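Of the protein chains in this complex, one is absent; all others appear in place.
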Amino acid sequence: MTTTTLSRPWPSGRIIGAAILTLIAAFAILGPVIVPGSPFAQSLMKSLAGPEPAAPFGYDHLGRSLYHRLVHALRLSPLIALAAVATAGAAGLVLGTLAALRGGWVERVLVVLADALLALPGLLMVLIVLAIMPGTALGFWAGLSLVLWVEFFRLTRATARATLAGPAVQAARLLGFGWPYVFRTHLWPEVAPLMLTAAAFGTATAIMGIAALGFVSVGMRAPTPELGLMMVELLPYWREAPMALLTPVLATFALLLGLTLLAGGHRT
Amino acid sequence: MTLLSADDITIRDGATRLLAPVSLEVSPGEPLVILGETGSGKSLLAQAMMGTLPEGLRVGGTVTIGAQHLRAEDRAAFKGLWGRQIAVLPQEPWLSLDPLMRAGPQVAEAHRLVRDLPAQAAREQAMSDLAALGLEHAFRHYPHELSGGMAQRVAIAAARAGGAPIVIADEPTKGLDAARRDDVAALLLVALAESGGLVVITHDLALARQIGGRLIVLRAGKVVETGATAQVLADPQAAYTRALIAADPETWPRRTAQQPAGAPVVEARDLTLSRGGQRLVRGVSLSLHAGQILGVTGPSGCGKSSLGDALLGLLPPQAGEVRRASDLAPTALQKLWQDPVAAFPRTRSLGQTLGDVAHLHKAPKGRIDALLARLRLAPELLRRRPAAVSGGELQRLALLRAMLARPRFLFADEPTSRLDPITQAEIIGFLAELADEDGMAIALVSHDPVLIDRTADQICRLDRSVSETGTPQQVDLRHATA
Amino acid sequence: MNIVISRLAQAVTVALLVGAATFAMMRSLPGDAAWRIAAGRYGYDNVDAAAAEAVRAELGLGGHWFPAFLSWMGDLLRLDFGRSLVSGQPVIDEIAHQLGASLWLALAAVGLSLVIGPPLGILAGLRPGSLFDRALLVISAAFKAVPQFLMALILILVLSVQMGWLPAAGYGQPRHFILPALALALGLAAVNARIARDAMASVAAQPFYAFAEWKGLSRAQVLWRHGLRNVSVPLLTYLGLQFVLLVEGVVVIESNVGWPGIGHALVHAVFARDVPMVQGTALMLGLGFVLVNALIDLLAARIDPRGAR
Partner (left out) sequence: MPLSQNVFAAALVGLCLAFPAVAQTRIDVAAPFEIQSPEPSTTGHIFLRMGIVETLVDADPEGRLLPALATEWSASEDGLTWRFTLRDGVMFHDDTPMTPDAVVNALEIARAKPGPLAGLPIAAITSEEGAIVITLTEPRAALPAFLAEARGQILAPAAYGVDGQAVAVIGTGPYRLTELAPPLSLRATAFEGYWGDAPHAADVSYTAVSRAETRALMAESGDADFVFNLDPATVTRLSRSDAVSVHSVAIPRALLLKVNAAHPLLDSAEARRALSLAIDRAGLAQAVLRYPEGADQLFPPAMGDWHDATLPPLSYDPEAARALLGELGWTPGADGILTRDGARFALTLTTYPDRPELPLVAAVLEQQFREVGVDLTINSTNSSEIPAGHQAGTLELGLLARNFALVPDPIGTILSDYAPVGDWGAMGWENAEIVALAQALARGEGSTEDRARITAILQAELPVIPIAWYQQTLAARAGLDGVVIDPWERSFGLPGLRLAP
């Protein structure tokens, strides 16, 4: 990309959000390097025991290191979420541009489809896809992609329509530039910041969805370390070991707060 | 007796002085016109007198309104005077009316809440205010159902309902065509007759001339000249005032007509155009040769831009045809827009954009520099984004960009309507030069019939019902202003 | 008129989507559908080959997919949702039974969120950039980052277990409403507040807002007469879109606190692979969205006549 990116400084909320996410990512990637261990290894004698060097966050009810379970949970749902957002973003971008460019029935069909999907609760679609697809992670990816592309599509289409109809694009066309140039220099710079916001929101939505379904026991399955599942597993022990329950709660909160702040603004 | 006086008003933004000490007085029956370009400080001065300056700016001096002496920095003290002592006329009346409230109540609420009339009496008073302005039927209309002129009248009625003796009008003719400008001038004079005090802030010489009274000319935060309006305009003393008056199309000489030579570059026959299901242009025929300037004028919404787009091939005609010279490359047709900022990609530097165009059209090295020099533009501008460049400079850069494609026909769609008069004169001068020296055929759209009259070789006047084409001598432009 | 037609198209597409998705679900149940259904119906202690055989015989599972698909969609378009595979009751009866509980919960949550969010947002929007505005931004971001199930969890731990003020679960009495409604409302309010704040800030920056003050109206008069009405339109439109968020919340929260609503039924139906129930509830939720938004369109058109072109 030869375009200069926006050099406008980010608002402080975004910077804080990015910093939180960087910390979490560093923890998820480097965690096992700093303190080696496995998220599945049990030692029933250490059930709900407190922190120690081999398990800095203590142990869960099965004597598994919360530190390592958290590291893996913080890899799992963000990875699924990012994969879904990437798929949804690409699909939304392509279809949105196509709709704005072609108009006619292509646009009408896509808009009606997007509107209909918008009317259906995302978690419901994910649940149905989970029931159809083999494999929970794959199901989450497919279901979340199916839910999330609508937002990207609507953003791209709205921006593309406004941009393509504007004088700047008319000028570029009159000057003899082709559509790839128009996309690169006119459309993408307008869409990209919106896509970043939507991607951050989408990732947050996806992570929330995975955790929520885990929490009501219809998402990821034990013994996979997943944030919602960890919470529901540790909930019965919250009086004995409140910190054990707080660990995934705080991690989820930090992750989602980081994403919300990174998104900046709000969905409209 | 003085209705309003301002003494030693200064405005600073941190260390920068935006307005040198200015003093003025408004007497009953004698309007005061503050004339200046964008950035001259005229609107800041008006805001200082109304107590609406942004908090970030430091303001000094005192304002006396009626019997009250106010320190200009005490903004809150002005609030109680709004509607009661000072009536403020907004710049853009459409945007100044609450879109979700019917016109009548917007007038009546001032009667009720400011003058404490009972609800019924307030409504009747509002009705009679509107009736006095010829708007008795508009009481139950929403703002979007009103024309621009009607909205302006409703806004004036609403602003004055509180019964303030002083009317301040900030740029009341911004973006209006000549016919509407004259309406506004007449309304302001009626307001003057009824209220007593009138301050008009404008960049529009014609409006200043119509209002009369006293005149203050501001430039870059300093008073350049003061005096009776008629006298200053007839015999300007300051060089700047002279330049300002010289930039008024009224004072321009008429262009020496170019005789058509060879085949026309663009030609239209019995052209009928419609956009969004609405028929705009009916049966227009014209032919434009190299070096000629076609002036297109008419009230807003009459299809001026559509005609240009049809000539460019951007809008397929509903009936009739457009013919272009057979040797015309597709990129030999170019266009200038009213808002040049919107015509450039927002996020790229101007140098990148122009570089891309030069590259695409295989312009020789140094072509951009040569054109920059010719258009009297500083090369540093290329490092900036479109939004960081003044409107006049950006319109010249847009012209430069178009020239890189070596156009033979240029459609300039209101290229100067957002620019100050001096900049406008400059841009129009460049366009005339391009026609004369480069033999470019130009279609120039403007809502200002005087400008068209002075600049064009042939004129196309569009109206909702009729359209005529011909030389400036043939086409009755006064008709357009009626 | 346009509103009605486009919403009608949306409703039909929603129905087709739900129909196709649930048909696919029916056809692709991992393992044997009869077994799944038997497990849902008789429980894990009693599901065996005989139970599965009984279900298979009763439902006539099997056959080519295409005629099955046509008859599936045909039933759907005749609004015949069939019977629940688990309970054997007509789906429509079950939904009618559960809809009320969810509706009340959703209404209470929206009502509560409107009491909390927009007033704060409007206060902040009147003074953009102020300390209060920035504080509200931070707080609303924090609340938005708490998923609804987590909010419910925190509220249960704090309000009902630690303090003993509210029942942790249950249904039937007004005090049962407060906790789940609050759990839903806080998240909604966080977003409501932001929408109201932005709308208020943008309305207050419009020329007409300043002009109303210049006419001589006091700040409060301007806010009351010109501010609120203009803020209400974007807020209302957003509320319509928020419906989906609300429904998702209802689904999760109902499962959390044992609320006998449509969301609870949906989760159970998905779990038991009770496809007709999934179809019925999904359809009800999707069409509910369309209906709510159609009503909001009409209401917004009444408030803002510009929209009704």
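Going by the order they are written in, the chains are A, B and C; count residues from 1 in each one.
Quick note on the criterion: contacts are C-beta pairs under 8 Å (C-beta built on N, C-alpha and C of every residue); 3 or more make two chains touch, one makes a residue touch a chain.
Because the structure is predicted, anything quoted here is derived from the model rather than measured.
Q: List the neighbours, among the chains on screen, of the chain that has been left out.
A: A, C
Q: Pick out which of C:Met26, C:Val91, C:Ile156 or C:Leu217 touches the chain that's been left out of the picture.
A: From the options C:Met26, C:Val91, C:Ile156 or C:Leu217, the contact with the absent chain belongs to C:Ile156.
Q: In the complete complex, the non-displayed chain touches which residues of chain C?
A: 30-32, 35-36, 38-39, 41-52, 54, 86-89, 94, 97, 107-108, 110-112, 114-115, 118-119, 156, 160-161, 164, 167-175, 177-178, 228, 231-232, 235-236, 255-258, 260, 264-265, 268, 273
Q: Determine and list the chain A residues touching the chain excluded from the picture.
A: So the residues of chain A touching the unseen chain are 40-42, 44-45, 47, 61-63, 217, 221-223, 232-233, 235-237, 239-240.
Here, only the chains that are shown with their structure count from here on.
Q: Considering only which chains touch which, how would you classify the arrangement: line, ring, star, complete or other?
A: complete
Q: What chain is the most remote from chain A, judged by the mean position of CA atoms in each chain?
A: Taking each chain's C-alpha mean as its centre, the farthest from chain A is B.
Q: Hey, which pair has more contacts between C-betas, A-C or A-B?
A: Higher C-beta contact count between the two pairs: A-C.
Q: Report, in whole Å, the distance between the mean C-alpha point of chain A and the mean C-alpha point of chain C.
A: That pair's centroid distance is 21 Å.
Q: Provide the residue numbers of chain C that touch chain A in the complex, in ascending order.
A: My answer: residues 6, 9-10, 13-14, 16-18, 21-22, 24-25, 28-30, 137-138, 141-142, 144-150, 153-154, 157, 191, 194-195, 198, 238, 241, 244, 247-248, 251-252, 255-256, 266-267, 270-271, 273, 278, 282, 285-287, 289-290, 293.
Q: Would you mind writing out the residues of chain A in touch with chain B in their complex?
A: My answer: residues 2-6, 166-168, 170-172, 174-177, 181, 185-186, 189-190.
Q: How about chain B: which of its residues touch chain C in the complex?
A: 50, 52, 79, 82-84, 86-88, 90-92, 95-101, 109-110, 113-114, 142, 144, 155, 158-159, 161-162, 164
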